[in-house]
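Take a look at this one; I'll ask things after.
Excluded from the complex is one protein chain; the other protein chains are retained at their positions.
And then chain A:
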Amino acid sequence: MSTLNFLKNKYLTAYALAVAFLLASMLTAISVGSVSVPVSDIVKIIGAHVFRLPIADQVETTNVNIVSQIRLPRVLLAGFVGASLAIAGAAFQGLLRNPLADPYILGVSSGASVGAVATLFLNISIPFLGLYTLPVFSIAAALLTILLVLFFARRVDRTMRVETIILTGIIFSSFLGAFISLIIALTSDQLQQIMGWLLGSVSMRGWNYIGIIVPFFVIGSLLLLMNARELNAMSFGEERAQHLGVDVEKRKLMVLVAGSILTGAAVAVSGAIGFVGLVIPHLARRLWGPDHVHLLPLSILTGAGFLMLTDLVSRTIISPQILPIGVITALIGAPVFALILMKQRRRS
């Protein structure tokens, strides 16, 4: 039984660390900016929101407004996007038995991007959707892409082997990527807007965007968490998983759909932010092992914290200019990834 205790302690430490990282990132990201808000104020403001208490008098109204109208929704959105991409990445890496897979591998992000870019290009605005025309179109395009990819992969190979899925993803990604390039080539007025969206951003989205991503995040994450053990089994190979008693076809479909929903929703609200879905699960696995029962929640926590921090960097590093967050994730993510890879290869 001492073994069990040892393992419990190991994961208890992991969760404590991840939660601490998330909270620290969140408070820092809310606190730092063109106007600095003291952490104590942030705690009071958020506490008041959560427990429906009146805000203490000593907190300045401007700070209240900055936190609750601008920083908090922005940081939370970054958190949800980071969490979605990280857990989807962790699940895809396990399912595809490839530690270098990322959530965009199935072409879902390309689908979401086509939806969004087309909305910008054609200047579509559905009256009752208003500002949310873009994320709604984008999510619809993402879901359509998932269905097409899965339908196509199933037509090619009924059991949908991992290789088939990866190849199908590549086909769809390049095909949809060509559409995006086409639109970029044809556009003149909306170029800045389109490029800005493609590089990814969580700024100026407000609470409503959080309302868009949260249901997808909750459903997608729950679906994946419910399949954590199955992911463990499937990461040993699909036949192996089947022999261990996993209903592989059903579980694989659940993971693919859940991961795609998460990815599609994240891309729809913030653009295609790269590297989070690749680096965070990889890092989490290196730190705490590959057991998906813990890897998935730990990826959520670290992914959220990581994207909050990168967003902070993107808006403060050459303030007042705001850099696209995707540029920062790649600038930080790629070297970190290179370091991990070098350390790993040298060790083995």
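Keep in mind that, in the parts below, a contact is a pair of C-beta atoms (placed from the backbone, for glycine too) under 8 Å apart; a residue touches a chain by one contact, two chains touch by 3 or more; residues count from 1.
Everything that follows uses one rule, which is that contacts and distances are computed from a predicted model.
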Protein that the absent chain corresponds to, by UniProt name, given "4Fe-4S dicluster domain-containing protein", "Anti-sigma factor antagonist", "Histidine kinase/HSP90-like ATPase domain-containing protein" or "Iron complex transport system ATP-binding protein": "Iron complex transport system ATP-binding protein"
Contact partner of the left-out chain, one of A:47, A:215 or A:237: A:237
Options A:79, A:94 or A:200, residue touching the unrepresented chain: A:94
In chain A, positions touching the absent partner: 1, 3-4, 7, 94, 97-99, 226, 229, 232-233, 235-237, 239-240, 242-248, 285, 289-291
